[in-house]
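Following: one structure in structure tokens, then a few remarks.
For this view, one protein chain was removed and the others were kept in their places.
Showing chain A:
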Amino acid sequence: MLRFAFGRILSAIPTLLIVSVTVFFLIRLVPGDPAALLMGDHGDAAALAELRERLGLDQSVLTQFRIWFFNLLSGDFGTSIWIGDPVLPLILQRFMVSVQVVIPAVIFATLVAVPAGILAAARQNSAVDVSLISIATLLLSVPTFWLGLLLLLVFGLHLGWLPVVGYVSMRTDFVGGLLYLVLPVVTLFLHEIGTIIRMSRASTLEVLGLDYITHARAKGLSEGMILWRHTFKNAFGPTLTLLGLILGNLLSGIAVIETVFTIPGLGRLMVDAIYARDYPVIQGCMLFIAFIYVLVNLCIDLLYSFFDPKVVTQ
């Protein structure tokens, strides 16, 4: 298994290389000069030229790429043009904030939505099924920012149960930090369960229609036993794939939720960097996100072998 994991990480190197080259050149195709934005409406053309020179933006794009790439090989992701901080520590710090929201939300969503999907499939076309599918569709249709603002207004402003604005790190104040995370986690949780319920239901229905389930029923096994022993493990594969995609997607940034709830996470860092044309931060974020996708998918592949022994990881 270790060899498999190591091989997968090695095989990701070409992907990361392609991402680094693509992102570097694509972001420079987008109009907008970071030096001009830094200066705002102060400074003349000479001052702008001086700033561009100081930031290395006066050099050819190929030279800029060469410098950035060789620094990258030595672990130096560069320095933010906008705030002057080293990029990698900045990304890691912001990523850890996003993780505090994403991981609990995905875990809770999985724990609720997978059984709910199985239940809906087991009671296909019943009131339970219709209700669950309706809830899932409704949650899927509601935009995250609207849902977030609604929860914020109800539980923060009107009921006053939870803080409305701000962020406290759990390392500074564990209980206070938890309180600040409740609303963003619940928002994300509600938004994600819709997708997972639908996938879980669909894959369970597919398995329930197979011959070996009919055979199990003919043997007189209980419905509970059939669902747990014979259906769940086989039906969970597609949901697991979806969970990998969801997790990768969310870990790469939940900018809307982070903006509404003033959470200094990776998504907000990247959005701010794009508006400011902060090239080193954008490049660093994209590379980091590509790596996270590789890592999450690797974990999912390793988990496959647990749910389906036919999947060999050696």
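Everything below uses one rule, namely that a residue touches a chain if its C-beta (ideal position, glycine included) is under 8 Å from a C-beta of that chain, and two chains touch if they have at least 3 such contacts; residues count from 1.
Simple rule for what comes next: contacts and distances are computed from a predicted model.
Participant: From the list "Polynucleotide kinase-phosphatase", "LytTR family transcriptional regulator", "ABC transporter substrate-binding protein" or "Heme exporter protein C", give the UniProt name belonging to the chain omitted from this structure.
Facilitator: Record says "ABC transporter substrate-binding protein".
Participant: Out of A:Gly78, A:Pro104, A:Gly117 or A:Gly156, which is the one that touches the chain we can't see?
Facilitator: Of all options in A:Gly78, A:Pro104, A:Gly117 or A:Gly156, contact with the hidden chain holds for A:Gly156.
Participant: Using the touch definition from the top, which of A:Arg94, A:Arg198 or A:His230 touches the missing chain?
Facilitator: A:Arg94
Participant: Among A:Asn71, A:Thr262 or A:Asn297, choose the residue that contacts the chain missing from this document, as touch is defined above.
Facilitator: In the complete complex, the chain left out is touched by residue A:Thr262.
Participant: Out of A:Leu2, A:Ala45 or A:Ala127, which residue would touch the omitted chain in the full complex?
Facilitator: Only one of A:Leu2, A:Ala45 or A:Ala127 touches the chain omitted from view, namely A:Ala45.
Participant: Could you pull out which residues of chain A are in touch with the chain that's been left out?
Facilitator: 31-34, 36-48, 54, 82-85, 93-94, 97, 149, 152-153, 156-157, 160, 163-167, 169, 259-262, 264, 268-269, 272, 275-277
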